[in-house]
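In this view, the complex is presented without one of its protein chains, the others remaining in place.
== subunit A ==
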Amino acid sequence: MSVNRAQRVDLEVVTDLIPANSRVLDVGSGDGLLLELLQETKQVDGRGLELSQRGVNECVARGLSVIQGDADTDLKFYADKGFDFVVLSQTLQATRNPKVVLDELLRIGNRAIVSFPNFGHWRVRFSLLIKGRMPVTKDLPYSWYDTPNIHFCTIRDFVNLCEELGATVEKATALDANGQKIGLSMPWWFWNFFGQQAVFLLRR
């Protein structure tokens, strides 16, 4: 899996949110990039859950503690507050039931960190408004018929869901198309318009 620059920045943002020696569960750990980064820089006790068996086997061969499983069905097997942090990085939009998944993250972790692509970004709006087409961009390269991303949301939508689930937003970061952080002083509408992806630190 190739990772572009902006995505790397989102991993860095996630890493900055996690103190050293934390217990971390990475849901949708992919090829283990984030877990490896966290182990190297924060000496975390890291675990992964990944849907693709190939990704899992590669992670285990590299010494990471990862199991094959589905965020939609397998989070229920984890104990309450079993981890300091549960990370869901660029995966929420691919789950069948994002609300249940987010609820589970908040149950399993003392904190949940969620990063996702913002469907409210101006390029997405532009594509729908002017071209009348579902957006296909560098970061969302799939056509509508073959995309694994079945539940897109905007930053505003996500904030609403957090309120519905009784989650407190402890920290939020939006990254623009260049992977730059958008200033904290900016209002939500600005984030929702110019943020290409967002990273939320939540607790309940």
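Following the convention adopted for this analysis, contacts are C-beta pairs under 8 Å (C-beta built on N, C-alpha and C of every residue); 3 or more make two chains touch, one makes a residue touch a chain; residues count from 1.
Heads up, the rule we're going with is that contacts and distances are computed from a predicted model.
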(request) If you had to name the missing chain as UniProt does, which of "Response regulator receiver domain-containing protein", "Peptidase S16 lon domain protein", "ABC transporter" or "Homoserine O-acetyltransferase" would it be? (result) "Homoserine O-acetyltransferase"
(message) Tell me which of A:Asn21, A:Thr41, A:Asn57 or A:Asn97 is the one touching the absent chain.
(response) A:Asn57
(request) Tell me which residue among A:Val66, A:Val87 or A:Leu105 touches the hidden chain in the full complex. (result) A:Val66
(request) Against the chain that's been left off, what residues of subunit A make contact? List them. (result) 45, 47, 53, 56-57, 59-69, 74, 77-79, 82
